[in-house]
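A single protein chain has been omitted from the complex, and every remaining protein chain is retained in its original position.
Read from first to last, the chains carry the letters A and B; within each, the first residue is number 1.
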Amino acid sequence: MVFLSFVNCMRVKGPDKFWKRRQILKLAAHFYGRKRNCYSIAIRSVQKALQHAAYGRKVKKLERINLWKERITAACEELNIPYPLLMENLARCDIALSKKTLADLAIWEPRTFKCLTQIAAAKNQSYPPTVKAALQPPPEGVITRGML
Amino acid sequence: MASSIVSVVRRVSLMRNPQSLYHFQFEIVNSRSFKRWVAPTLKIMKHRRKKAGPEPLRHRSVWLNWNYTAELYAFGRRLNETFRDETLRTALIHPSYLEQEEKQRQDLGVPSQAVSLKLEHNSGLVASGESLMNTYIKQYIRQAFPKVPEEGICEIWEYLVSVDVLSHVATHIGLSDIILCADFPPEKITLAKSLKAIIGALEFDQSKERAEYFIQDFVITQLSDKCIFDLWDIPNPMAVLQNILEKEGKDPAEPRLLWQAGSNTILALYYVGIYSNRKFLGKAPGETLAIAEEMAARDALSRIFGLTENHKPLPFGKQGRQLIINNNENNSSLSNWMLSKSI
């Protein structure tokens, strides 16, 4: 008779510790001091580092969005149009360009970006949210037949 | 001895789990025993590999599963061209290969008359391919850049038929494995010649037009994304500009400082514009006035020659097939500049 469950109670040496530790030490290869070489210290610092990495993945996205906003704001100021006005009126015109694309356009294709600001200004003028905007002269170079 | 079955945690996927940095996929399986020999064996193997050094470079044909006929067929299919088998074989035989074979036979004591090689080398195809390539490339770039003077056309052509460019193309269409030559790895000049032979073979087997399209697709495309003024270095652009304006009967070019910043610092910036009779010709920045002036003259020339950054893209692909080359004359040279060519 074969006792299949008996083997589970037997004292056996575990599988290779080497490869398990290798995984952790690989992640700790660039650390400083004993954190790099001693497993029991490395495991702690690796876990902390992974927590930081998880946090960083979220923050990285937010920082990138903030950078695009800053860049678009800078380009808007050169062209005398406030950032919120540009974004709101582009949305009204159904021009669905992301902040990243707008920032890239502002750097690499400044004339395209200028055209976009003119379209936004024209839209702001044709559907004025305030009386002040309606009284301002229309922007030059935008020809519409009420399509905006 | 009673056989024992143990539960082993085994990594089933080599890929990391994309959700997390270091979690691999695991499963629990029954195994006869723990393989405790794996780690030390792998360590020793790695040590031996390191001690033996890297693999020597060997030709692909050294391996048993090399099938030259299949490779030749695949080469044609890859390029979507149909070659005759004999022509393609001839095009890939370099004279040095025949010499090597003859020498080997002599060394073995085989009389050359008794068993002749019956192989031809590719010199004839190289010559025909080269002549076709030279004429077609010049015609094409004259058509594509009608305002560029003949000196520039020659420089662009020289770049395209240079050994570096041709050997680059030859390597990347997979010629280096299938050519037969004495040197290994094949030298650049051998690769360049083989590409010419392939073009010659294409003209021989199919038609001149087909060979021209091959040149258009594989050789002239190397021009895309290249600044023409990098291929064609004009030593004194201002003198060239003055010469052109004089030939066109316009006022001489006059450089003007448009704006500047930080002139007393090492990060000085000058913007120079070039005007002729108050008409704008070109402008460029520079770290000194001399460099800015030279670059502005270069900018003015690029506007005159139609080589600005926003110039029309070269006709490739569908547009390249519709291209009708009707201009067999040379473009006007700088020494004999024609008014009609200018803007």
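We take it that a contact is a pair of C-beta atoms (placed from the backbone, for glycine too) under 8 Å apart; a residue touches a chain by one contact, two chains touch by 3 or more.
Here, contacts and distances are computed from a predicted model.
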Name per UniProt, for the chain absent here [options: "S1 motif domain-containing protein", "39S ribosomal protein L13, mitochondrial-like", "DNA-directed RNA polymerase subunit" or "DNA replication complex GINS protein PSF3"]: "39S ribosomal protein L13, mitochondrial-like"
Touch with the omitted chain, as defined above, among B:178, B:291 or B:323: B:291
Hidden-chain contact residue, picked from the options A:65, A:107 or A:134: A:107
Residue of B:146, B:185, B:262 or B:317 touching the missing chain in the full complex: B:262
Interface with the undisplayed chain - residues on chain B: 159, 227, 229-231, 233, 259-265, 267, 269, 271, 284-287, 291-292, 295, 298-299, 302
Absent chain, residues of chain A that touch it: 67, 70-72, 74-75, 77-78, 103, 106-107, 110
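Following the convention adopted for this analysis, only the chains that are shown with their structure count from here on.
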Distance between the centres, which are taken as Cα means, of chain B and chain A, whole angstrom: 37
Parts of chain B lying in touch with chain A, wherever the complex brings them together: 4-9, 21-22, 24, 34, 36, 38-39
Complex interface listing, chain A residues touching chain B: 4, 7-8, 10, 12-16, 18-19, 23-24, 27, 46, 50, 53
